[in-house]
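The chains shown are only part of the set, and none of them has been moved.
Labels for the chains are A and B, by order of writing; each one numbers its residues from 1.
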Amino acid sequence: MTGGGATPPPGWGEIAHLGHVELLTNRFEESLDFFTRVYGLKVSLQEPDCAYLRAWDDYEFHSLKLTRHHTTGVGHIGYRAASPEALEARAEAIAAAGHKVLGWDEGDAGHGRAFRFEDPFGHVFEIYFDTRRAEPAPEDRPALKNMASRFHAQGACPRRIDHLNLLASDVSVFRNFMQDCLGARVTEMIQLDNGRIGGCWFTINNKTYDLACTEEQGGGTARLHHVTYATDQREDILRAADIFLENGVHIETGPHKHAIQGTFFLYAWEPAGNRVELANAGARLILAPDHAPVVWTEAERRKGQAWGLKTIETFHTHGTPPVEQR
Amino acid sequence: MTGGGATPPPGWGEIAHLGHVELLTNRFEESLDFFTRVYGLKVSLQEPDCAYLRAWDDYEFHSLKLTRHHTTGVGHIGYRAASPEALEARAEAIAAAGHKVLGWDEGDAGHGRAFRFEDPFGHVFEIYFDTRRAEPAPEDRPALKNMASRFHAQGACPRRIDHLNLLASDVSVFRNFMQDCLGARVTEMIQLDNGRIGGCWFTINNKTYDLACTEEQGGGTARLHHVTYATDQREDILRAADIFLENGVHIETGPHKHAIQGTFFLYAWEPAGNRVELANAGARLILAPDHAPVVWTEAERRKGQAWGLKTIETFHTHGTPPVEQR
């Protein structure tokens, strides 16, 4: 295990967790059908041009905002601050660090006012504190009061949002952005032979990561690699593979176990082409307050995934939106 | 889901995680054999009268200190602070709050100097920052560098320490202690009809709990209810039940799913009588920074565990040390 001794960046502790991802789709109805019936999220609110979705144990009103659009990819990424004071402190720090500030937004159906800013590669972020909790309909109330909603057992039915993966042409620049803006720490990373960073996995709490950024190899800008929800068990992911198979969903790769982070995974493409993942990390958490990044070399990466699976070509090149589409 | 709006107590964020539990045994050799061969922990260091044990992915040198003693129960409980500064701050706050201070201890083979204090029921706690990391022997190094040690697959082989459960004659007093000393928040609790608190589940990070305290019903003092390690999958626990069965270990109850916290569990007694648990929480975490305690009533508890299992009598009465032993 790569040693300890690392100190978290300023701002550590001021962001509580990844809240939601806005996903753009140019096949809104098909995507919505996929995310509800097959992937197993629940609709909190449907509007003509967007739907607020949540996993059964997401405590907030939504963790996925699906938006009708002329293209695909990520609309914005929302993180919840740890407190109203932390939100203000972060807003000031972000502005002070010289990152592109979009300013205060009044929020939407899912949460209150939010501070918006942008990374150097065009992805829009927001942080907010005031939120709306999941409001399960009577038939959707859980049998056990410590769950956010009923375990509805529809489709893959993951438990909660887990993380997303963005693409950036310079990961080291993105790393600075994440440290400055979210007080995020790097838990694992890929050090390429050419001196560049191939990928970084960031966390702002005890999760192994909330956001990963890997190097853009398709020439796009502001692109999404994938969005991931967490299942309770690895067996849920094997079962999901059968559900995807029976529903004609394009399984890209998996189920298998990542070498990096050790997560059990399954990747598929939703009808509009956005990549989605189901993942299970077992009981793994980052508990050490001085956790130093685990650094993987190219040679180590060439061994493939944990059990030897070689990474499929599209995994390196496919992002949304496609380069020709934007 | 019981709503939000709760603010964490002062000191929140200053303690990083539960580090280790010292367990006393009057059958040292048998207990050590159980914890290594059957339960599946690894020896970091063995001395004549104690052994430092860790799970395969515990990042510290030890998470269980097994100590030869004339009786059973818990020796002390160690929490790791988030930073050297946080350690000092906590020490001052604990003293200021008027709790029984035992003072600074020089540490042991597993960690550096520690601040020791005691709860009103006689359990000894310590907080420390300087720690010793797991030092896997060459044959015990993991294939993947992001794991603390090799997945050795011996016995039940849980991944990491999870929590412990203490007994106290007044849980509300214990709750104050946890809030004052560790900045802990209550994630779930039992409200008895007589106005007393039947149990509290405490966390100091994103885990659903690191420590639970339930009402002492056997007349003992400073007693332990159980110590728990986390497995990656529920299936690991079913497999552990077979391992316990084949090794003549007393399975007290389970496998089943707790209503409180929703954890899948298995309880057994190690040779000296200390109760140990294996648990799996799936992907459940407490991410909301304003998580309010989920409060269970007696009527709700009477329904039994999640799937209806009634709590076995010894679960209410057996603690260590036995009342007659101390």
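Just so we're on the same page, contacts are C-beta pairs under 8 Å (C-beta built on N, C-alpha and C of every residue); 3 or more make two chains touch, one makes a residue touch a chain.
None of the values given here were measured: they were computed from a predicted structure.
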Full complex stoichiometry in copies [only 2 chains shown in place]: 4
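Everything that follows uses one rule, which is that only the chains that are shown with their structure count from here on.
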Chain A-chain B separation of Cα centroids, rounded to whole Å: 31
Residue numbers on chain A that touch chain B, as the complex places them: 1-4, 7, 13, 16-17, 57, 59, 80-83, 131, 133-134, 142, 144-149, 158-160, 162, 188, 205-207, 230-235, 259-262, 280-285, 287-289, 291, 294, 296, 300, 306
